[in-house]
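The complex appears here minus one protein chain, its other protein chains still in place.
In order of appearance the chains are A, B and C, and numbering begins at 1 in each one.
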């Protein structure tokens, strides 16, 4: 396979800690640009298709955590390769049949511009549907985390909330968060990166397992 | 930006439901190839660097869930851009200081071949470290899910176990799993894709919210 | 919520937003004033600028003459 063929088959995908790809899109709440979310955290997520079952459970689950996300200054923005009319019919159907109002906009990405920029279509799964992707974008428009789940497998809202909490805690306190971290748990003090700092660390008063692994309470 | 420049900046990244990129790598358990894992589920994950704090909490957390993964026929394989000697020193240090034995191999990816093939390095974060990536690879070597978390943010073992359970349940029963699914919860019956099947669905005896959203117990 | 309907009239949220910027203000202040999410305020202001109802002055937005007439159709 030559380099050129590779490009045609596999467009560049978004990368962490770089500006999330800009877009202007038709949504169920009118035309929206990525920059409209400046100052908010944005959870951009895709689903394979309207009126399909896993997607519906996910939409209801996203709607359920939306108040929690709003408390954290985070907005939701859905996407699939469906028309805005299909989106409207579907969200109205969800409200009618399941009693759940979908409070966030959904991109109608019929020209696939957003899906392509974010690498949401996996030809090995489906050439016409986006996979279950999640992009966490910070208030400055920087992409901070990505999740790609397959068509068969619904996402976990609890982990998405945990991730938002972890990223916000890291930003606010210049710390990192350990495996399985939950709000209230101790956080990680960045490791010393010179031998001098490593020696100083020993007496710094943190709770340390060794010179490089120290925790503190916030 | 021309196409060629784009290739240089952004290599093709792995895609869901396609063969995971093949590799042969030096590990702490000797040379290993992706194909050595044929018949097992494989969780290939990267960490930024040995002897760093979040990574250490993650290694201990991965070691903690390893028995559960083994019960599910799933193996763990770590990776960072460090030497095999650094890896050995680090896993020995974790055992000495924290009393946790690391039971899985760790790739010493100094030539970055594996990191490049899987898009693990995010130049916006670090040009010399891999981000916190997770690749779920099935027993046939097909990539089934991907997670990319940033340097600051430890992963959640509970979600990784849930994801393995969900994928295995989908494969074993030709079903899908809804948002927030846990083993024992009802699963999703695939949506009918013709109007005829949609009409038949109404009397099929499933628990349905509407024609496209039906669940059943396993 | 597209603020400007295809026939040029305003939706409910469009009318609320246009009325909000009778006194010049930033998008952030307009969002607070009418309790609409900031991203929808920005989108709506962009639409109403395109429709000639709103003008932008640095980071502040206000009604154009046409916008003022639309906001108070009875005149005055």
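Note that contacts are C-beta pairs under 8 Å (C-beta built on N, C-alpha and C of every residue); 3 or more make two chains touch, one makes a residue touch a chain.
Treat the numbers as computed from the prediction; the structure is a model and nothing was measured.
Put simply, the hidden chain is in touch with B once you look at the whole complex. When the missing chain is restored to the complex, the residue among B:40, B:86, B:168 or B:209 that touches it is B:40. Here the missing chain is touched by one residue of B:31, B:123 or B:183, and it is B:31. Interface residues of chain B with the unshown chain, by the touch rule above, are 29-33, 35-37, 39-40, 75.
The rule is simple: only the chains that are shown with their structure count from here on.
For this pair, chain A with chain C, the centres built from the Cα atoms lie 31 Å apart.
Centroids of chain B and chain C (each the mean of its C-alpha atoms) stand 47 Å apart.
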